[in-house]
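The structure follows.
What you see is the complex with one protein chain gone and the rest in place.
Lettered A, B and C in written order, each chain numbered from 1.
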Amino acid sequence: MQPTAVPSNDGSDIALLPGQVSGVFTTARPTFGAAVDDFLNRRPVYEQPLEFPHNIHVGKEIACEVCHEGVDKGPKAGIPGLRTCMICHEAIATDRPRIQQITAMRDKGLDLAWQRVYGFSNDDHVRFNHAPHIRNKVECATCHGNVGEQTIAQRNVEHTMGFCVNCHNERKASIDCLTCHF
Amino acid sequence: MTQPSGSKINDDLLRPLFHTSWRFFLLVAVFGGIVALGLSTWMWQARNGYGITGIKWPVYWGFYITSFVFWIGISHAGTLISAILRLVNAGWRRPVTRCAEAITGFALMIGATFPIIHLGRPWLAFWLAPYPSDRLIWPNFRSPLVWDFFAINTYLTGSLLFLFLPIIPDFAVVRDKSTGLRRKIYGALAMGWRGTPKQWHRLETAMQIMAVAIIPVAVSVHTIVSFDFSMAPVPTWNTTIFGPYFVAGAIFSGIAGLLIAMALLRKFLRLEEYLLPLHFDNLGKLLLVMALLWGYFVFNERLVTYYGNEPAHMAVFWRTQSGTFAPLYWTMVTCNFVLPLILLGIRRFRTITGCVIASIGIVIGMWLERFLIIVPALGHKYLPYSFGIYRPTPPEIIIASATFGAMCLLYVLFAKTVPIISMWELKAADHLPAKHPHSTAKEQRLGDSHA
Amino acid sequence: MARWGMAADLDRCNGCGACVVACHSENNISTVGDEQASRGRAKHWIRVERYWEGDFPDVRLKFRPVMCQQCDNAPCEPVCPTYASHHTEDGLNAQVYNRCIGTRYCANACPYNARFFDFFNPSWDKPLQLQLNPDVSLREVGVMEKCTFCVQRIRGAQLQARTEDRALRDGEIQPACVQGCAAKALVFGDLEDPESHVSRLARSPRGSKLLEDVGTQPAVTYLARATQV
Partner (left out) sequence: MRAVYGLYPNGDSAQQAVNRLRAAGLADREITVISAQPMEDCEFGEMDKASWMWWIACAGGLTGMSIAFGLSWVTAHSWPMNVGGLPTFAWWPNLIVIFELTMLGSILATVGTLIVSALLPRKGQTLYDPEVTDGQILVGVEDPAEGSIPGLQATLGAPPGARVKTI
């Protein structure tokens, strides 16, 4: 049997999504260079399909969970699709070229292929769930940094295990391994 | 027989360093090729996954762990023997110690790679070391494998230093006898050695301290290796006898390895005047004692299992005694007990050839012993549904065999770069304190049995 | 704190193997193909052991589903050098894949042979990768894996109960094998709750533990008529 790349849980064949970090070098890396990049925390620059201005939206006092609506309901916060955008932009700022661009895309039945910025790779074996964190009043900025001041979301908080565990310790949350790793 | 001394010692023992024959290159090429084959096989295994070996459910340890225990056992040749002989100040030790200590160092290096080779994820082997990390998790100090890590590292460090310290004066000799780059390298290795009484005295005191420290370490190392097995509730593993049994077996196979190495060195480096039949005779007697001790331990282990009559234990017992593994088992008994008893017990057979044949038998037998401890028990563990058998695959066999090539390669390189017999210790025999009127200097040096 | 346990009624088990299939699909256990399976690389976190009793023609067939027994004194735990195998507060025998370096020592120490090693990276023929359970991580080459009592379901139910601000109900958590067992031979629950179904079964005079004399104190009780082994 020839070993093949680990399929990721969401059905794509790529073991590591762009921007995902892994703590260890494993044979799951396609090449040695990829392993070195991964070890040194060098991530590819992700090309987002659209320059989404987080700062403008947050500046209009729109809460994160308005668009990332899964965040208090389950594991995934969710990256909004065009339909979410159009809830407002059907009416708001329709004169801007970029809004017209996405309206046109929606009309053609297309959607935006957002690249994930944060996330765990498969071999971190982390089952992260947003909901309990939101329920326990953890600020989004605690783990995602100053996304509200960025245009394109940049990854500027490293989600190492020490980062998680320190917070769990401070908040007296469980630090049992099986809280996250299973 | 006249004993060599002074500059003749220099000439004889430095010859391999300064004169390179085609045989050296041939040996390096052959053994280097074997090692390269082993390394590439290992890379292949790391690349493809562990599945290319014969390991399977439920026999999760096989050739690699067998080789690990075997090589750690071989490593007990040197430091232990040479430390004991040093401490009791046995005069005949002088030509033997260094080749014994070299075996220790190299066998340990080889043995210590096996736990890494056998890991499912060898690139994470460093997790056994306690190092600062943001996870704050350190190794489990209650695991025998962590004890192994500490014990083997201590023993490896200790025995390499134990090997290195008495070479320093000999490095100085090479430094004085050579020119150019070689002089610089050996000069650095000699670390400013001149040979003042202070240096000699400190060196000998240091060697005494090292000898005292290394003996308990050596005993602990193989006891801890035995703990890898005896700590687990596996039939026939979970027994208190494993500690001493493994230590005795280790010394046993170690002496056998040493005898083989000595015979080869004597032949190849023309050291007939230094490695005398006396040394083989003495070590042969020691080997005989260890064979008897081994027999005693095996008898104990078998008898206790037999009388305990526990079903799970008896299943493994009969599997080795008369079942699948019986041919291997009785080969082991023949190699480890019958053969040495005949060849070493009868004085007429205890020649150099006899010792070497017995030693080869013992090395094979001791390898089999470890295999027979590991595999039959794992394949016959309690629930009959999960019984299984293990057969090695070519990659495992290649890697396990390549380590013998690695041992030979390291030894050839060592004998090429370092005088294989401690020159200053031979010379020192002429300058022993005169307070032992019954032993002459010659006897002190080589323990002349022809007197 | 709970103490999760299971009871397996051998008088009900008919050896259908539904638990094995359910476990495979719930826990993303990769199948290794016929060639590797014949070489002993098959992984079944739960297996149905078959034993024959008596002499022909008076032969009786016995089944025993064996999964990780989640022992209190688990022999696999202290031998692990990296804490990959350890005990959680709620009595689960945890296997943390991240920490596993693949010494396979735990599998040797396990008297039940309930631990399995990933000899190769797992692979699924398309489109089978679409049925993978996102709540369970995929194990890569070189790590040990074993039954977790479907810890993802336990954690999920706990989270749900906390969201609804209530205590867990008995029977609310069902590992895949329990859910899949048509004969209702498997029962899962909290052993610390004396009223739970599983602790009543664990106290049954028909109950016994597998390899009790090894002293592992397993959390799985096997129920059988006295005539049975």
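In this text, a residue touches a chain if its C-beta (ideal position, glycine included) is under 8 Å from a C-beta of that chain, and two chains touch if they have at least 3 such contacts.
Note that the structure is a prediction, hence the values are computed from the model and not measured.
A.B. asks: Using the whole complex, pick out the displayed chains that touch the missing one.
C.D. replies: Touch partners of the hidden chain, whole complex considered, are B, C.
A.B. asks: Can you tell me which of B:A213, B:M314 or B:L413 touches the chain that was removed from the display?
C.D. replies: B:A213
A.B. asks: For the chain left out of this view, which of C:W4, C:W45 or C:Y83 touches it?
C.D. replies: C:Y83
A.B. asks: Per the definition of touch given earlier, which of B:N153, B:N238, B:N300 or B:Q321 contacts the omitted chain?
C.D. replies: Checking the options B:N153, B:N238, B:N300 or B:Q321, the one contacting the hidden chain is B:N153.
A.B. asks: Just checking the interface: what residues of subunit B touch the absent partner chain?
C.D. replies: With respect to the unshown chain, the touching residues of subunit B are 6-7, 10, 130, 136-142, 146-147, 150-151, 153-154, 157-158, 161, 165, 168-169, 172-173, 176-177, 191-206, 209-210, 213-214, 216-217, 220, 224, 424-425, 427-428, 430-434.
A.B. asks: Which parts of subunit C face the unshown chain closely enough to count as touching?
C.D. replies: Interface residues of subunit C facing the absent chain: 71-78, 80, 83, 85-89, 217.
Assume only the chains that are shown with their structure count from here on.
A.B. asks: Which chain's mean C-alpha position is the greatest distance from subunit B's?
C.D. replies: Measuring from the centre of subunit B, the most distant chain centre belongs to A.
A.B. asks: Between subunit A and subunit C, what is the separation of their C-alpha centroids in Å?
C.D. replies: Centre separation, subunit A to subunit C: 33 Å.
A.B. asks: Roughly how far is subunit B from subunit C, centre to centre by C-alpha average, rounded to an integer in Å?
C.D. replies: 43
A.B. asks: Distance-wise, how many Å sit between the C-alpha centres of subunit A and subunit B, to the nearest whole number?
C.D. replies: Distance between chain centres: 54 Å.
A.B. asks: When you check subunit A against every other chain, which residues touch at least two of them?
C.D. replies: 1, 3, 24, 26-27
A.B. asks: Indicate the residues of subunit B shared as contacts by at least two other chains.
C.D. replies: Residues 48-49, 51, 121, 124.
A.B. asks: If we count contacts the way the header does, which residues on subunit A are in touch with subunit C in the complex?
C.D. replies: For subunit A paired with subunit C, touching residues are 1, 3-7, 9-11, 13, 23-24, 26-28, 75, 122-127, 129, 131-132, 135, 174, 176-179, 181-182.
A.B. asks: Along subunit B, where are the residues that touch subunit C in the complex?
C.D. replies: Listed in rising order, the residues of subunit B that touch subunit C are 48-51, 54-61, 115, 118-122, 124-125, 127-128, 137, 139-140, 142-146, 149, 228, 231-234, 378, 381-386, 388.
A.B. asks: Which residues of subunit C touch subunit A once you look at their complex with the stated criterion?
C.D. replies: 32-33, 35-36, 83, 86, 88-89, 92, 94, 96-99, 120-124, 129-130, 132-142, 148, 151-152, 155, 159, 162-163
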